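Yeah, one chain of the complex is gone here, protein chain that is, but the others are all in their spots.
Order as written gives the chain letters A, B and C; numbering starts at 1 within each chain.
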């Protein structure tokens, strides 16, 4: 339940108040060159910057690999890694407060904990593990020339300076071979959506024309092919009947505003008493731009997983 | 790859040109009363009606159970069922045509088949299996008073009578207990989205405010609780940090127009030659209303699976 | 829980008192020629013969394929099959009796059923599904020249004519490529043992020298290689550190005597009263020779599964 993937599989652990985040990557073929600089750069893209929308918290995400790599190459053994949490602060004063639209209440109902310490698994910091595994997935995709890109499609406008805003992120996977995906439940876009919706604050996903497709007629929408099998349009977003057709896979992910505000909110305690609560200043105002490498990482994990799985179904 | 679920699990088979569709349901507790009339009624809801948007094809979907049920009760053994295909027609003349935005091309790239016979798995007829398993899931949910509803949110307007249109379906799950869902990859809404995106023609999914959430500020959006733990709003759609909070789970699914048109389209053959192709009159013009019981079925499968899985994590 | 395999996967259903046994085979590559005569012949090997050790019950196991095969070739879609139960007899008079060393008591404790009807899943008849899937696995192995053989190593001597006896079956897999198996938990022989121990009445498994290895010294036991990488001995049974080395994989499986006797036994009812019980004459006296194709089938399932999985771990 803490893992993603069937052949190329990440299992991870760690919470924001613990000493480290880390994980185990299984299914990585032997002989993949591990470009540490690239991986570290992906982590830096996820880390806070001077962008006014991102947290001012100082994060230094240094990844340590403890298994599965020898002489900069994968050995076929599971790849283990961890990223120390260098700047842990426990806000003991707010420990009894249910943070609105956050994990406090649901974790309490699920695990029985009556404080927010146990909710560390819900922190966006968990995504460092996704970025590390995604970076390795990208290194596997590189010789196939498969390329993943993201951009900010829309970003909300905050009424108050201290408020948080949502965003829609656009992503694309280029140079994918045709034939990836399974016909029924494990359609390429079903697993891609599953991956994206698992990212913190994600509330929506669409592939190709997505919600706009619901407004179109079949005669407008259908993607017609040329005699050389190229497509005249790509409304389907590179996936037909759940399987890639060789065209660009493009998709969007909708993110809600980050729930932790620097504005005072009325909420309740675990004892059911009204209380006022203000989040600390270290939190981001919007998931972007930090979420972009996370979206890319999840797209890379899904792609490599299908790519390797597809090899298994051949004689 | 033809299965859905972890504890309550459907594995199915069958294609539209074969003799039957069928499946195996695992993980169903012993002692569940199997109300055949209810299941058959769900199948009838999925079958074509006199609705002008649905196919005129005559379908009689009679489910036969061949294992796992004794004296109308489940025994704990796997439940096997099949639904005969009573009205099989093979359009041999169009066998070499790549049907636009359909499975023809991608199945060819994946499996190497150069005809549409092998694409039968991509037919919407596969959803009869989902409906049968979903109906049993609903029977399990009944004593919990968990209730699933769907409605048509929007339906496209067709320019020509013969054209097909898309639609957005709204769904909701009521009376869900708090605490269902896993913190990271198997968030309740991530698996719900995965389930919905696996339905034929689905191109988008959102939970709660979904894409609209991307336009909101955190101070507007956050769902504040009252001292009795009830919620003042439900923008999150009943899921926070991936785990249900006891509020109604509501979501939408976007469907593209059905690709098989009664209007002539230019397309190509597997030999790469332009050809004109017109779908037969038996196909629907829109996925609704027939997709509604399918959406409900998938929601029921996800819910029962989480409900049973949650029991396993207790001492 | 009713399935075996990770890539090449059988999920099955059916109990001895129901109308049919059947299953779904996933992960079979497209384009495999399905030699029905061969499959049917494997089923006949499993069916009772005139051998004095086998049941006199008349069994006609005819397999019907309902999905996944077109023009005698697999399509890549799930392969569904069923075998009708043609000779169903329900011994209503013994329904309240706990059959000794059988499923009656444990199924009652697990599922709450107080009769033996629900125990049909424990019948050796379930193995027809294994044989069908195993036969298809053998067809996949054929072009690789991988060959599976079994023989009776020892068979007990019955004191009374009506008594049942146990047996030890020897098996071997020839021409296996080196490199199959996973280093830690999914060692080749660990999954092979898992497969064999899942067969009805199996109580032991060993690979290579097995229990005899426990009596040997390392200097005697170690398999030394020649400069051409061939092995001077094969005490390890073709698996070292969990991975095949290209030598013959050989193993044994121990089977207990069949629990249903034609001799009167004292047992109890579900009400806890002593009663005398005599099994009907239709039951076998020993698992061999009918279990041989079942052992082969499970070996074939394990082998194909590893063979296909191994392809997924390459770049």
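Operating definition for what follows: a residue touches a chain if its C-beta (ideal position, glycine included) is under 8 Å from a C-beta of that chain, and two chains touch if they have at least 3 such contacts.
It should be emphasised that the depicted structure is a prediction, and the values quoted were computed from it without experimental measurement.
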Per the touch definition above, residue among C:20, C:79 or C:254 touching the missing chain: C:254
Residue, one of C:34, C:119, C:148 or C:173, that touches the chain absent here: C:119
Touch list for chain A against the chain that is not drawn: 1-3, 11-15, 18-20, 22-24, 26-27, 30-31, 66-68, 70, 75-80, 82, 110-113, 117-118, 120-121
Touching residues (missing chain, whole complex) on chain C: 1-4, 12, 98, 100-103, 105-107, 109-110, 119, 121-122, 126, 154, 156, 158-160, 163-168, 178-187, 189-191, 193-195, 197-198, 200, 203-211, 213-229, 235-237, 239-246, 254-261, 263, 265-268, 272-274, 310
Residues in chain B touching the chain absent from view: 7, 27, 29-32, 76-77, 140, 143, 183, 308-309, 311-315
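FYI, only the chains that are shown with their structure count from here on.
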Chain whose Cα mean lies nearest the overall Cα mean: B
Where chain B and chain C are represented by their mean Cα positions, the distance between them in whole Å: 36
Chain C: positions in contact with at least two other chains: 27, 30-31, 76-77
